[in-house]
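A single protein chain has been omitted; all remaining protein chains appear in their positions.
The first chain written gets the first letter, and so on, giving A, B, C, D and E; residue counts start at 1 in each chain.
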Amino acid sequence: MKILVINPNSTVSMTRKIAKCATESVAEGTVVHTVNPPSTPTSIEGYYDAAMSESGVLDELRKGEVARYDGYVIACFDDVGIDSCRELATGPVMGICEAGLHAASVLAPRFTIMTTLPRVTAHIEDLVFRYGFNRKCVNVRAVDIPVLDLERCGNARHKIRDAIKQSIKEDHAEAVILGCAGMTDLVSWLESETQVPIIDGVRAGVCMVEALVRAGLRTSKACTYAEPRVKPQ
Amino acid sequence: MKILVINPNSTVSMTRKIAKCATESVAEGTVVHTVNPPSTPTSIEGYYDAAMSESGVLDELRKGEVARYDGYVIACFDDVGIDSCRELATGPVMGICEAGLHAASVLAPRFTIMTTLPRVTAHIEDLVFRYGFNRKCVNVRAVDIPVLDLERCGNARHKIRDAIKQSIKEDHAEAVILGCAGMTDLVSWLESETQVPIIDGVRAGVCMVEALVRAGLRTSKACTYAEPRVKPQ
Amino acid sequence: MKILVINPNSTVSMTRKIAKCATESVAEGTVVHTVNPPSTPTSIEGYYDAAMSESGVLDELRKGEVARYDGYVIACFDDVGIDSCRELATGPVMGICEAGLHAASVLAPRFTIMTTLPRVTAHIEDLVFRYGFNRKCVNVRAVDIPVLDLERCGNARHKIRDAIKQSIKEDHAEAVILGCAGMTDLVSWLESETQVPIIDGVRAGVCMVEALVRAGLRTSKACTYAEPRVKPQ
Amino acid sequence: MKILVINPNSTVSMTRKIAKCATESVAEGTVVHTVNPPSTPTSIEGYYDAAMSESGVLDELRKGEVARYDGYVIACFDDVGIDSCRELATGPVMGICEAGLHAASVLAPRFTIMTTLPRVTAHIEDLVFRYGFNRKCVNVRAVDIPVLDLERCGNARHKIRDAIKQSIKEDHAEAVILGCAGMTDLVSWLESETQVPIIDGVRAGVCMVEALVRAGLRTSKACTYAEPRVKPQ
Amino acid sequence: MKILVINPNSTVSMTRKIAKCATESVAEGTVVHTVNPPSTPTSIEGYYDAAMSESGVLDELRKGEVARYDGYVIACFDDVGIDSCRELATGPVMGICEAGLHAASVLAPRFTIMTTLPRVTAHIEDLVFRYGFNRKCVNVRAVDIPVLDLERCGNARHKIRDAIKQSIKEDHAEAVILGCAGMTDLVSWLESETQVPIIDGVRAGVCMVEALVRAGLRTSKACTYAEPRVKPQ
Partner (left out) sequence: MKILVINPNSTVSMTRKIAKCATESVAEGTVVHTVNPPSTPTSIEGYYDAAMSESGVLDELRKGEVARYDGYVIACFDDVGIDSCRELATGPVMGICEAGLHAASVLAPRFTIMTTLPRVTAHIEDLVFRYGFNRKCVNVRAVDIPVLDLERCGNARHKIRDAIKQSIKEDHAEAVILGCAGMTDLVSWLESETQVPIIDGVRAGVCMVEALVRAGLRTSKACTYAEPRVKPQ
């Protein structure tokens, strides 16, 4: 089985971090490749950035289809392009926000999302609502650290830990989803510090797409996600 | 006051039709210009088409800001890019699906949308849900005519009329929104044939943006719709 | 075009304040008249007050139809009588709570309402819910000042400003709707103090009704809002 | 215990029918009186009719408080004035739509409402939604018989029965609420004809108000339903 | 009329307390018996405890049918087994959480639940949501006292009172439901201390079941709540 993980932003160091985490999670025999489009924004921090990366994501997915990948993960927490990608893909496509929500809802009756900047919380809340998890996902919090500063900023992990502890206390969160692919390396440390399940969407996404493929499931081509129509000129 | 209407697809004849209808609706003293990006799909019939037109729409909006337009209408029924456009725009931005829903909800307690192809109904239902009109908008029906065939297909208007009559009977619709900018010239005829208010999103959108501007209102720049962040390189 | 604004309470000074703000907002060529019924409560602060003013509002609307007004605004934040008025009216009818919500939802993904007394917040929340804006309108706050004290009470504007600032911080509000027609003169000052869009329902209502009329739209007479039935005696 | 049933319309024969049914249902020792305001519409068939009866209903309730009634039932299916009445009442107040919904939700997981005219279904759906029963109450159907024709029209009961059978088949209704106080005498016959519980809001309302009083419960005067404020003149 | 109250846990002293309160509330002529299954958990504090008591509850209900009870109350705040009981019961069945919610929603537009342990709040919130009261029931709070310590713990009542006062202030609660059958003896004291209606589900449940029986209503046997199917062996 071959799974393609697409990091929508063009920051190669982040793609590497995602690749590492994605590769570790799958079953023997499953191959995971991680790519990013060449000329998208270096981070996705709002609707505009997402819009500027979507056609790049679609290019990667189109190449993926030629190379016969069995399934796809969109590794940005705003799940950029998952619906358009589904029109192109034969196998299943999941975003990491979506995957994180699916996983969390099985593990805890009440959880929260911890993301980067306040400006993206409304977008994430909108996704939560559209996916139907707005009852269980009781808050979307931002630690106010830009995506690319997650690594540069020395105390990022402590700020995230403290915000998770606050969320446990104030939101009664029983699990927490990390709301950015750039936090993917903090899972174990945060879990030991906070004693609640910490869900990383990249791991969840790769494993769940693998699961869907293994269960023999593919994107429905019956109507909405049928191949894009060829236009009369 | 200057309003810019952006037709996301690249079919110039449709832009002209939209322009005609948009211009007729505004107050004296309000100037409306209608444009389309040069190289987007010739019609928007799904998530993929929408994705392929969004950066073109953003280009037009950016030019609009330079030319100091007071407000914007996105004249495609999937409201492509309204959130990303709001990050760029100073004045209000509305999509024609959104505008149609706002208008219909004031005129009737129960209404429906009549659109082109079955493949876009799930997307429109998603918009209806996100905007909060899912209780009043009781159905999204498709007449199964591709966008560009609306003009070529001789009996399109009769099919639309019959579908509206069916919706009045079966859905108890008390008003109907036309779910495609290409149907904008059929309003009067359909209204006289069906005796319910027929709402065209283009007219509704232009007039409502004009209203918001006149009421002194602008897009909030407080957080979500603030200018896109400049990325460190 | 002629628009009639009906202030449901009988406080003439408030009617004058509303009239001033309503008149300033419309396009050239649009005439706005503002009236109040003669013997309704002096302020509407609860369901009972609203009930005691509704037949007076209907009297004014009936007179408005005789005088051939094109549309109507009900200028009280509990939108008293908008559904019963729609049975009498040919043109569109909007309440100022409704209009404020429509406007705010275009400008910001998350906003709040700032009203007068705690006793009316449940009623307003109910309207927000019925109109479908309960996801975007994240809180309804009361400054605990009775309607008629808004002018008498020297520091009303400062209390309102402080409450808005608190709402921006705690509710992450990106725009705020003023929840009383008596606050209509505070818009500019509050906007400059708080740096978020401040939405006044009167301005929004007058401009949106004007927009609907200009777009050629009328109340649906198909079923629910048909003329009241004449009763057999 | 003394319960006051208020029929909002001024048709005395209907008040008598309601009184008969209400009196039969209560425990020994409970006294029920049924009244109607003198000059309201002869039937309530829309928002306008409801608005024209609300102040009459409030007059009766005010008299009821002087006479120290323990609880109140508003015997019209649009529950006219229940919120304003609660500001005046010490004891509990229920509408018959509300009471029917509460009762039905205990008896069946899925039920419908059978009312008179199509023009009132949107209003009833709105009540169902506000009360929170929109998931269990899967349809509101109208037999298209005006309120006052329920008795005059010879085959009304057969039309209602047939519509109930259709609702069982098409809506999978497992119980049916009669959506008009004028249908109150048809319960037994309809139940034997259709074999599902038929719920009459008048009986349900009187018994449930009796239950609330017996349980020692009163309308909360903490905030929203506090006494109407006395206005400064 | 004979009503059977089933306390799902096996703590006899709690059964006695429930019996006392249930008996006081009904009309003359109504007989109430209170029982508990012999070998269920001594308190129900989670999904597991509830599961371990459900077949015991069903045994008691089955005996109740043989003895021809007219209706049933399940006197545990997680409403264990109400749906399975309805398959066995001829008359109406209510849980005390359900009954408390029905009662509260008539008395106040906004109320909360005060329960024992944090671990049961998610379960109660789920019930609130399924019954459709999630809009009016704005919070479920826990005082963090185990069920069986309610009596042993000297200051339980003061902790509950303080939590109610906090809920009035922070949640704007206008009524409060006691979220445990073991709090049933505190109603009067809490009501006098807090000045809002305090709703005990046992009283509410017994009175409402009595009301439904008096109104001639029974559990629908049309489909979902039909007798359990006899299995082929």
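The definition used in the following text is that a contact is a pair of C-beta atoms (placed from the backbone, for glycine too) under 8 Å apart; a residue touches a chain by one contact, two chains touch by 3 or more.
Just so you know, these numbers come straight off a predicted model, no measurement behind them.
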- Message: By the document's own contact criterion, which visible chains does the hidden chain reach in the full complex?
- Response: A, B, D, E
- Query: Which residue, D:P8, D:G95 or D:P109, contacts the hidden chain when the whole complex is considered?
  - Reply: D:P109
- Note on the structure: Absent-chain interface residues of chain B come out as 118, 121-122, 126, 129
- Item | Residues of chain D (touch criterion as defined above) contacting the omitted chain | 109-110, 135, 172, 174
- Note on the structure: Even though one chain is not shown, chain E touches it at residues 41-43, 45-52, 54-55, 58, 81, 83-84, 86-88, 118-123, 126, 129-130, 146, 148, 223-224, 226, 228-229, 231-233
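Keep this in mind: only the chains that are shown with their structure count from here on.
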- Please give the intersection of the contact partners of chain A with those of chain D. B, C, E
- Item | Which of A-B and B-D has more C-beta contact pairs | A-B
- Any idea how many Å lie between the Cα centroids of chain C and chain D? 30
- Task: Averaged over CA atoms, how far is the centre of chain A from the centre of chain C? Could you give it in whole Å?
- Result: 42
- Message: Two or more other chains touching the same residue: where does that happen in chain C?
- Response: 83, 109-110, 118, 121-122, 126, 129, 135, 172, 223-224
